[in-house]
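Scroll down for the structure; my scribbles are underneath it.
What you see is the complex with one protein chain gone and the rest in place.
A and B are the chain letters, set down in written order, and residue numbers restart from 1 in every chain.
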Amino acid sequence: MVENRKYLGQFLLPLVVGAAYLFLYLPIFVLVLFSFNDASFSISWQGFSLRWYEKLINSPEILNALQASLIVALATTFLSLLIGTCFVVASRWGRTSFFSNLFYVNILLPEIVLAIGILSLFTFFRIPLGYGSLIAGHTLLGLGFVIPIVRARFVELDPVLTEASLDLGATYWVTFRKVIIPLLMPSLIASGLLVFTLSMDDFLISFFCSGPTVQTLAVYVYSMIRTGVDPMINAVSTCFLVISSLLVFLLCSLKVVDQVLTHE
Amino acid sequence: MKKALRAIFTQESSFVFSCPAVLWQFVFLYMPFAVLALYSVIDFNEVTGRYFLTAFYYREIFTSLYIQIIFRSFLLAAITAAVCFLIAYPVAYFLALKGSKRFKTFLLFSLIFPSWTSLIVQVYAWFFLLEKNGFISWFLQWTHIISPSFHLLNNYFTIVLGMVSCFLPFMILPIYAVLEKMDKRFLEASADLGADRFETFRRVVFPMSLPGVYAGIMLVFIPSFGEFAIPTLLGGSKYVFWGSVIVDKFLRSRSWRLGAALAIIGIMLPILLMCCVYLGRAIRERYRQRQSKEYTEYLNANKDLWG
Partner (left out) sequence: MKSIRLERVSKSYDGELIIDNLNLEIKAGDFFALLGPSGCGKTTVLRLIAGLETVDAGRIFLGDQEITHVPIHERKINTVFQQYALFPHLTVFENVAYSLRVRKMAAETINARVAEVLKMVRLSGFEGKYPRSLSGGQQQRVALARALVAEPEVLLLDEPLAALDLKLKEEMLTELNQLQDKLKTTFVYVTHDQFEALTVSDQMAIMNPQGDIEQQGTPKQIYEFPVSRFVANFVGNTNIIEGRLHISDRDYQVEVEGLGMFSVYTPTEKLWMIPGCRLLMSVRPEKVLISKKPREGFSNSLQGKVVDIIYYGRSTQYRVRLKNGQNLIVFEQNEEHFPQESIDWDDEVHVHFQKENVVLLEH
């Protein structure tokens, strides 16, 4: 009886894991596959073709949307890293541990609440929506990730290593340049990549806060889906996938991943 | 002079450097909440041209229509979290405790990878797969499991499918993190004391993994509650959820006050969830105390033996 249980465990577990993989990968696999389909309608495979990608490159709306997404993502990443790191480093001098708890809400609350918050704010003060509101919203998300990740690493360095460096005769500025920043770099890069990806992929905040003038790629795809299936969406999605996988690959190749996981 | 400057620098530094972040939070997060809260309770009387406090919008919410919607969203989020948990726990367990060291991180990331793309891409992938002329429909029709007129999309099951597919990795990660970090010596100690694999799991592994489970539930339940893209795209307009109502109120019908009130309810949700967690912990402690009370009674009864 006990042995049956053991066999069950031995086979059942890998089966569930395999099923999970299938569940997560099958839709994407089919999606990518059919982006190379030569047919206008989904099911029938009519040969390999790159025509949807050609259409993509020649579509000004998509390129505009891509540009918008990139601008927002880059600005967001820069701002999140700058502001977030300043905040974390500042904890050296004052007791900011209470304040760092403030930032957990960014991830804990439903994103839609953040989105309408920004929407209401801008409308209340009659500021037109656009890049400003997008970046403001995305940076909120970004801070929610940057601060915990960088902080986790920072508390290992300071005060232990900082005091050692000061004891050996370096000023704080030198310590900062030669000790803190290099050791903090992996966390910075990891959280930077994370925020960039998050911003590129983000839909909810972009949907609410972009306004009539700006449209990010994710929102554009949403509007395309609303009108029905179109292989071009497959092509755009595949591009999305490629960008994301490049970023994940970058993230993986830094040994930061294990570090981040062990601090979570 | 330099010394004085430096003193000021280090003391005020904390303030200066942390200012931008805290300011940002307040301006773009907390202030809007205040604005929303205000919106939801203050109304403008066209006639007198003055503002007045009102609970009108909250009363509106507690009508059957909105209560139904909120409850439906709550249910969907709960189902999503439950299904995610049932799938994620075995997967995380397998990865953390059975996977070989070298492949562990790789396996984990290949599992997380699909969620690294935009939500939109994932939803569309399911949309594409399940729509009337899509791959799976064609396959199921071909094998005569369903009739040609059966719509795979636009039903509750599909919505859950899409939700789980998007949020599963968020449940896997925290559970994996906790299980991975767990000292394997506890497993050895448990086996040494006579517990087989199942008992060890029940008494040691699972209780110790609970912090990760709670984290995972929070990470899945809360976003699921506010999700509107997935139900809209995969469920058609058949079902109305909290998220879609908010979209409607803010972007379409422009009834912002009602929308604000609804949003405030949404903010209450994590707080409610936290309270539930603490309540659960308190109940467990009570149970423990009750058990130890029995033990103390036993000791008192046999005072002569154990003094």
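In the analysis below, contacts are C-beta pairs under 8 Å (C-beta built on N, C-alpha and C of every residue); 3 or more make two chains touch, one makes a residue touch a chain.
Quick caveat, the model's predicted, so the values are computed rather than measured.
Among the chains on display, the ones the left-out chain touches in the entire complex are B.
Of B:L179, B:V204, B:A229 or B:I246, it is B:V204 that touches the chain left out of the display. Chain B residues in contact with the hidden partner, per the touch definition given at the top, are 183, 185-186, 188-196, 199, 203-204, 207-208, 288-289, 292, 294-295, 298-299, 302, 305-307.
By our rule, only the chains that are shown with their structure count from here on.
Averaging Cα coordinates per chain places chain A and chain B 18 Å apart. Taken together, the chain A residues at the contact with chain B in this complex read 2, 5-6, 9, 12-14, 16-17, 20-21, 23-28, 30-31, 34, 41-43, 82-84, 86-87, 89-94, 96, 99, 102-103, 105-106, 108-114, 116-121, 124, 136-137, 139-140, 143, 147, 172, 197, 200-204, 207-208, 217-218, 221-222, 225-226, 229, 233-234, 237, 240-241, 244-245, 247-248, 252, 257-258, 261-262, 264. Interface of chain B with chain A (complex): residues 10-11, 13-18, 20-22, 24-25, 27-29, 31-33, 35-36, 39, 87, 90-91, 93-95, 98, 105, 109-129, 131, 133-135, 138, 164-165, 168-169, 173-174, 176-177, 180-181, 196-198, 218, 222-223, 225-229, 233, 243, 246, 250-251, 256, 259-260, 263, 266-267, 269-270.
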